[in-house]
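Only one protein chain is missing from this complex, and each of the others stays in its spot.
On to chain A.
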Amino acid sequence: MNMITKQHPELYPIVRAHYLASAVCFVLIGVLFFFASADFAGHYFQPKLLAITHLAALGWVTMVIFGAAYQLVPVILETGLSGYRLPWLSFVAFLSGLVLLVCSFWRFEPGLCMQGGALLLLTGMLGFTIVIFLTGKRLKNKKENIHQEMINTSCIWLLATGILGVLLVFNLRYAFLPQDHLQFLRLHAHMGMGGWFLLLVIGVSSKLVPMFLVSRKQNLQLLDWVYYLLNGGLLAFVIDTYLEGINNRTYLIALLPAAAFIIYFIYLIQCYRSRMKRKLDLPMMYTVLSFILLLAALLIQPLIINAHVQNTTQGIALTKLYGLLVLMGWLSLLILGQAFKTLPFLVWLKIYGPGTGKEPTPLPSDLYSQKLLIIQGIAFTGFILSMITMALSGLATPARIASGCLLLTALCYLLNLTRVLTHKKTTGHA
């Protein structure tokens, strides 16, 4: 009866490795963005953009999600992580696969390096999925839990995205897929963004947001609707687009995830309105703003479908903007905020947990620099504005400004993260 979830000592180094690797990838994206400024004017299917997109989706976002999941899934599922060796194996496979894949995309050499990289990445994803599923199996309370359903299903989408990604890599050399490569690329991207990122973020944030806001109201029934509408919409999109390509029916299919998002938004608003904690701290402000970027991305969707149905050239610019808003906008801002909501706790527990009550200690929010977080926010706003201009105009100048702002954001983030991770014990409130 009187059991609580304790932090395993082996958890901290695993989470730390994932956060650090992800932050380094973020800085690298800023650097590569600069060297690829001119390429943003062209089509999205080109070597440098493929390299940057995969570095962002896998190295920056997925890597930090893996680390955060190892920290948060035990909290959400109220049980310990199933093991601590497999996350390390998964990390090594994933990171080495990422290096191989990104380098071979940049130089566009669809040979052994690219294929090996893709397979290693898939191995890393498989390792992560096994850890999450086995952790779910340890649950003593077998009652259905929508958060767990979302996390598990997002892992299945991750594997599906990874498998299709591997097939696409081999297709570059052997061209065996029955349809246009870009058609599969579209499916690959949507499975990853909708099935993996969106579903996982909804699954985790629907538990954490009311926890951080101290919300009285949590309408979990709404989350059931979100789950079925989002998965139904994605499945319908994958099947229909595979068979017919983007067509008039795609408008109708897009309504399903749109409805899912609206319902999720209602859930968040209810949590926000019933909150007992009035003031939002900076990391939570970033989290709220990140969902506005997602909303902006979703509003572009009908325009992209229209451009494809009408066969106009606008589709390419809009698709780039859509991808940038989701990956570099919504997900990046979400990480830039939530990293400072979750990681300081892990460090605080490790350093101050055993000694609390003996002497005054700083709070987890004292572990990071507010100033750096503000500069990071300003630089990121500059990045978003210049990125939108860049995607719509195709000009190189906004692309260079965007890369400068992105690099500054990434450096602030890395510096602040390092500050948290290297925090030395002090007494009294900072």
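Keep in mind that, in the parts below, a residue touches a chain if its C-beta (ideal position, glycine included) is under 8 Å from a C-beta of that chain, and two chains touch if they have at least 3 such contacts; residues count from 1.
Throughout what follows, contacts and distances are computed from a predicted model.
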Per UniProt, the name of the complex member that is left out, chosen from "Nucleoside ABC transporter membrane protein", "Branched-chain amino acid transport system permease protein", "Glutathione import ATP-binding protein GsiA" or "Metal-sulfur cluster biosynthetic enzyme": "Metal-sulfur cluster biosynthetic enzyme"
From A:Gln179, A:Thr356, A:Gln370 or A:Thr418, residue that would touch the chain that is not displayed: A:Thr356
Selected residue (touches chain absent from view) among A:Ala38, A:Val214 or A:Ile269: A:Val214
Option from A:Gly315, A:Pro364, A:Gly377 or A:Pro398 whose C-beta touches the chain left out: A:Pro364
Hidden partner chain, touching residue among A:Ala175, A:Leu243 or A:Met276: A:Met276
Where the unshown chain meets chain A, residue by residue: 1-7, 74-78, 212, 214, 216, 276-279, 345, 348-349, 352-358, 360, 363-364
